[in-house]
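My questions all concern the structure below.
As you look at this complex, bear in mind that one protein chain is not there, while each of the others sits in place.
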């Protein structure tokens, strides 16, 4: 136990060191992508808590992210920027003048998402399996539609531009996104090793047995869902500051799909697998952007192929589900470990 | 006021008929496989595009194109089941659901890739644009044709399910999958036919949708797809008459909502989801569904 803790602390220090070096030496584009990786780690883990560890198949992630993103945007944007954004319909004066440091805004974003998670979860979590999936998806869409319509608070479909970014040397400051990501990785490990985390897993394994062992299903499901929503809100808030611009179309079901992809590939209920898959998929999504553009095959240049990238990713998701039940990364890691052990 | 109301009713009934046609595919598949076929809305989209290409690029008469496109879409549905769902039969339901979500995104993006992301105009045959007046109300012909076609298809479907061997096999499978499979019912065949019928009806719905709302986009199936699933849940998933009822409730509800509460127009798409959540909380089995006891 003790040895492990020391090892982990050294590992974290090492990662932080590498991040600082990357922040200094890599160009702006690369740092931006790495920054996104950190954010997607948070998002993948937050969905994994609900879907992977507790076995609640929720598809409402984009909605909670939207709440976190808008809260952070509204609380951090300077008054002048807000006034410029809200040229169609003025912003509610109370919110117009509300402003706070980033860290408080981020926590507020998480808490807002958690509050909605709690309010939505309480009625919806009585449902099971695919009914839960469709109800959470429904709520996520309702949140988005409300955001479109509450023009004096969210600026409606025009979105918000000029959200202050967290930069260092004009590049995204990796210590924010990754620092919080590391914090959440530690948090998830501690949570899942403890009694509550194990109760979540028991619910995933067998609800009937779990409640006969005295586990209050409803209370634990709402707890897991609320914590997951909080983390999704944090992830959404970080996404808002790193993009600098948000609008309701970003928070469609496609966003939930991307995160689901990471959770499934990394393995449901697997923390390390999800960290790896979040990084790999975020980088791949960027690296494979060329697929949507004209491709030079040497002898001929194809015309632009928008959609090809997402075709590839949807295919990967389906193939992984069909051929490897427990997640691609987990299986690969186990194979590598097996080889290691034999030598 | 009265005249206006009748016009909205006509509009709502035709929208409701379309929802009903698409919802049948969801409810039949769910009845047998306990699977939300997420890609059903995208199958609907494929039906519309097939029709578009058939009319625009061939000289085949439009009515033949309509039939051909619907049949081909039916087979596409069967193919989808074979490739994406059949290998996962017996896996946890969530696994199959993920595959279905993957299939849905695959079809949408393949749509962007092949058909292009920009909207296309549906080449509506002239006949349908005719406006018919009955008494005080005047409505486009298509709004009359939609409910009639729907009704005819429902009668045929009902006959098929009640009277034919395959129909009985479907009912048996949705009542008790395991018992039915032990009784020597050809499961693969029955499931394929179920997917064929569901996709065929979705394509018919899609073509009429294209005539009513003549704009094509690769993502056009997503929202109608979700709404029709909701219609199926409202009516009681697994029940065909429930799906039809749910489709009409949703279609009429939506149209009347924006007609009489215009300030809520922006929330039109939220209406279905709110209705869904209310139904799930008040009567999770839907209006016409049966309660299934939990086995311990």
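Residue numbering begins at 1 within each chain, and the chains themselves are lettered A and B in the order written.
Methods note: a contact is a pair of C-beta atoms (placed from the backbone, for glycine too) under 8 Å apart; a residue touches a chain by one contact, two chains touch by 3 or more.
The rule is short, and it goes like this: contacts and distances are computed from a predicted model.
Engineer: Tell me the UniProt protein name of the chain this structure doesn't show, selecting from "Glutaconyl-CoA decarboxylase subunit delta", "Acetyl-coenzyme A carboxylase carboxyl transferase subunit alpha", "DNA repair exonuclease" or "ABC transporter ATP-binding protein".
Structural biologist: Not shown, but named in UniProt as "ABC transporter ATP-binding protein".
Engineer: I'm checking contacts with the chain that's been left out. Which of A:30, A:161 or A:198 qualifies?
Structural biologist: A:198
Engineer: Of A:102, A:118 or A:187, which residue touches the hidden chain?
Structural biologist: The single option touching the absent chain is A:187.
Engineer: So which of A:98, A:217 or A:312 would be touching the chain we can't see?
Structural biologist: Final answer for the missing-chain contact: A:217.
Engineer: Name, in rising order, the residues on chain A that touch the hidden chain in the full complex.
Structural biologist: Interface with the chain not displayed, on the chain A side: 187, 190-191, 194-196, 198-199, 201-202, 205-206, 208-217, 223, 227.
The working rule: only the chains that are shown with their structure count from here on.
Engineer: CA centre of chain A versus CA centre of chain B: separation in Å?
Structural biologist: 32
Engineer: Chain A touches which residues of chain B in the complex?
Structural biologist: Chain B reaches chain A through residues 34-36, 84, 87-88, 91, 93-95, 97-99, 101-103, 105-106, 108-113, 117, 218, 222, 226, 229-230, 233, 266-267, 269-270, 272-274, 276-277, 280-281, 284, 294, 296.
Engineer: Residue numbers of chain A touching chain B in their complex, please.
Structural biologist: Going through chain A, the ones touching chain B are 57, 59, 123-124, 126-127, 129-131, 133-135, 137-139, 141-142, 145-146, 148-149, 208, 253-254, 257, 260, 264, 305-311, 313-315, 317-318, 321-322, 325.
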